[in-house]
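Removed: one protein chain of the complex. Kept in place: all other protein chains.
Up next is chain A:
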Amino acid sequence: MKWKRQDMQQYLKSKEYIDTAIVPLLPFSMEGNDEDLLSLTYQHEVMDVFTERLEKEYKGRIFRFPTYSYLATSKIEDEVERLNGYYEQLKTQPFQFVFYLTFDAKWKKHEKNLEGQLLWLPILKDGDIHQEETKKVILDQNEQITDLIRAYWSET
């Protein structure tokens, strides 16, 4: 499901089946050098492709929420706190699994203070998403993520 009215309508009718929430985490900044800015937009694109595919193949069980974006310069401790506030919101619904998908290694260090499950993926700083090589890498990582999520599912 996506953050769309039509999907929400379906969600409201079948909540108990859609037990997995995915929230992408992406830093935002406009003040970096050109390289940084290119990298940020590239990451955003890759994240889009990623979550789009995930949602498409697992529409009936995964709810893909809008991206949580934060200033690249902000203190991660504060963000952890804010994100936990998100988690509280999600938990008012019958979500059993809450996954945060990110390329930003900063979260990794604070993982233990986070409610919910952090899925951190390493990614090239920059690239061309339309290139065959890049596509392969993305599809590959996509598969790994799906396997991981399915592993969580089968544990219950």
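To be clear about the criterion, contacts are C-beta pairs under 8 Å (C-beta built on N, C-alpha and C of every residue); 3 or more make two chains touch, one makes a residue touch a chain; residues count from 1.
Keep in mind that, in the parts below, contacts and distances are computed from a predicted model.
Undergrad: Assign the chain not included in the display its UniProt protein name, restricting the answer to "Metapyrocatechase", "ABC transporter ATP-binding protein", "CbtA family protein" or "Menaquinol:cytochrome c reductase iron-sulfur subunit".
TA: "Menaquinol:cytochrome c reductase iron-sulfur subunit"
Undergrad: Going by the contact rule already stated, which one of A:44, A:61 or A:106 would touch the omitted chain in the full complex?
TA: If we include the chain that is not displayed, A:61 is the one touching it.
Undergrad: Go through chain A and note every residue touching the omitted chain.
TA: 10, 14, 17-18, 56-61, 150, 153
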